[in-house]
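Every protein chain but one is kept in place in this view of the complex.
And then chain A:
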Amino acid sequence: MKNLKYTILSLLLLTAIGSYAQNNVDPGRKQAIDSLALEKVKDLSKYISIIGNKETQFSESQRVMDRAEELFSPGSEMGVSSLNREEISYYKVREYFERLMALNYDKVTIKWYDIHYVSDLEQQPDGTYVGVITIYQRFEGSSNDGMTYKDTTKKDITIYVKKKETQIAGRIIEFWDVLLGDIRVTETSA
């Protein structure tokens, strides 16, 4: 009976050590993953700026929309607010990009700034790292007839990072897959 107890305890200990070794990421690697996720958000800000820019050619906008959409996990939504209404609308990211491109202004500038983590990437039981990055978006739209609209919104972006594998030239490559989730509006001001 005593031997059985020690055997079970040993097995539990080995399982815990194995699990720790498999999931544990050294600080340097973790920092690189944090930076990678931040960079993806910065990439999205550039894409949104290009899509919104009225001088961007249609074919370029379509290509950039494809690239931007690839940054998101399937089904992700983007929140849109306005100083003129209370409620916040949510659109699937592709629809959001299409609407952004079609905005009824002659000139649109969108800039994201102060991009930072508000919730560090933390590992979940399934191995996925989840965190939240906050951004501030300055939107300015103007028409030739003098109509202008400006606002600043604070948005929270959920980040998912997971280790995946793919095959390149016959060999297995492990990589960190960063996907953006829903983007929620938390504040809107003039």
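Just so we're on the same page, contacts are C-beta pairs under 8 Å (C-beta built on N, C-alpha and C of every residue); 3 or more make two chains touch, one makes a residue touch a chain; residues count from 1.
In this text, contacts and distances are computed from a predicted model.
A.B. asks: When you check the chain that is not on display against UniProt, which of "Cyclic nucleotide-binding protein", "Nucleoid-structuring protein H-NS", "Pyruvate ferredoxin oxidoreductase beta subunit" or "Carbohydrate ABC transporter permease" does it turn out to be?
C.D. replies: The UniProt record for the chain left out of view names it "Nucleoid-structuring protein H-NS".
A.B. asks: Of A:V64, A:I135, A:I159 or A:I183, which one is in contact with the hidden chain?
C.D. replies: Hidden-chain contact among the options goes to A:V64.
A.B. asks: Which positions on chain A touch the chain that was left off?
C.D. replies: 26, 28-29, 31-33, 35-36, 39, 42-43, 46-47, 50, 56-57, 60, 63-64, 67, 164, 166, 168-169, 173-178
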